[in-house]
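All protein chains but one are shown at their positions in the complex.
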Amino acid sequence: MENLIEIESMTFKRGQRVIYDNISLQIAKGKTTAIMGPSGIGKTTLLKLIGGQLRPESGDIRFRGESIPGMTRNRLFTVRRQMSMLFQSGALFTDMTVFDNIAFPLREHTRLSEKIIRIMVLMKLQAVGLRGAADLMPSELSGGMARRAALARSIALDPELILYDEPFAGQDPISMGVLVKLIKELNDALNLTSVVVTHDVTEVLTIADYIYILAEQKIIGSGTPEQIKQSDSPLVQQFLRGEADGPVPFHFPAQSIEHELLGA
Amino acid sequence: MTTRKIEIMVGFFVALAIAATLMLALKVAGQGASGNGETYTLYAKFDNIGGLKVRSSVKVGGVTIGRVEGIKLDDEDFTPVVTLSISKSYAQFPETSSVSILTSGLLGEQYIGFQPGFAIDDIENLSDGDFIEDTKSALVLEDLIGQFLFSRGSE
Partner (left out) sequence: MEWFARLGAGTLDKLSAFGRATFVLLGAVVAKPRPLKHIPLTIKQIYVVGVQSLSIIIVSGLFIGMVMALQGYTILVDYGAEGSLGPMVALSLLRELGPVVTALLFAGRAGSALTAEIGLMKATEQLSSLEMMAVDPLRRIVAPRLWAGMISMPLLALIFSAVGILGGHLVGVDWLGVDAGSYWSIMQSTVEWNEDVLNGVIKSIVFAFVCTWIAIFKGYDAVPTSEGISLATTQTVVYSSLAVLGLDFVLTALMFGI
């Protein structure tokens, strides 16, 4: 199986804090790969590293065998046209209508006539079920609709790779269901490669082909959803079952409470 | 559409700015009215120029005909020499003309009052580079007071 993205012994630090310590992972072409882990371990950072917005301290990230940190800015911009990212907030341009938002990448990167752009935009909107909302402003959309509009925008240029940043966070069950369905359908219909970063366990187990679980700067488990469920790692099990305390401690590292409360 | 409205408003804005510039040029700076046309240069020696400055105006009966171009001290007799640049459109002044340093109002700025002389047949007109012989210096308050006291004392 061919890998679209390969991360090889990559280390990333933010200031003094180590975010990733020598991790390696592969993302297979045409599959949906999920990256899970507790909040605050820098899952979004991983997507930004893949997108070339951040540079790793050491190690390498390859997109189709080509090193992303080693690219010139121009080359990086060319490569980015083949990937797109769905941000957690949607990141729609607030000064444009939904229609113009989705037309934006087409207008920037293609020389298509307005007529063709209109057709393409309406098709993308149809795919996410928002054709009726084309003339609304992003502020008039609900959270779930905004995310769907953003999804339409990220598939506007028919990318090969979509990076989803927490697509399910803060969504009601219906929107969540819609998004799960959309991600799955898009992946199958367009033969996309998807990377989903999330901490919503149940949704991911239904759509992912392969799962990596990150915690404490490392990959603590990986495999197909079945393998993950069977995993005997206590960390993985804690994460899947959502236990409050376990190998990932409930308490943020601190001095002992007796010590802090009683002074001395 | 909205872009159309924006374009119209920006056009209006730029037109307003051009109108303001025209007003500043024509009505405020007096550009074009008197013009920065061609000039010729005259020199005048004064004993004392008082508060005269470069760019002070040169007036005939209140009409500005030019400006003070430069002020320097003569190398030999250490008296101030004032360079006047006079508009070419006023080129018919006879050599008997005189200049004096006057003050506009009680505390106003000082300017050069140009007094055209009589044009008698054998007298030529002033031309570029000529010196005006007949000059009256600025009044200096201390000198005036000194003279006054002196004349009182001698009474």
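Order of writing sets the labels: A and B. Residues in every chain begin at 1.
By our rule, contacts are C-beta pairs under 8 Å (C-beta built on N, C-alpha and C of every residue); 3 or more make two chains touch, one makes a residue touch a chain.
Quantities reported herein were computed from a predicted structural model and do not represent experimental measurements.
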Where A:9, A:24, A:53 or A:142 are the choices, the one touching the absent chain is A:53
Considering the whole complex, which of A:14, A:109 or A:229 touches the chain not shown? A:109
By the contact criterion defined above, which parts of subunit A meet the unshown chain? Give residue numbers in ascending order. 48, 51, 53, 77-78, 80-81, 83-85, 87-89, 91-94, 104-105, 108-109, 163
For subunit B, which residues reach the chain that was dropped from this view? 3, 6-7, 9-10, 12-14, 16-17, 19-21, 23-25, 27-31, 33-34, 36, 55, 57, 64, 105-108
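Everything that follows uses one rule, which is that only the chains that are shown with their structure count from here on.
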Length of the line joining the C-alpha centres of subunit A and subunit B, rounded to whole Å: 76
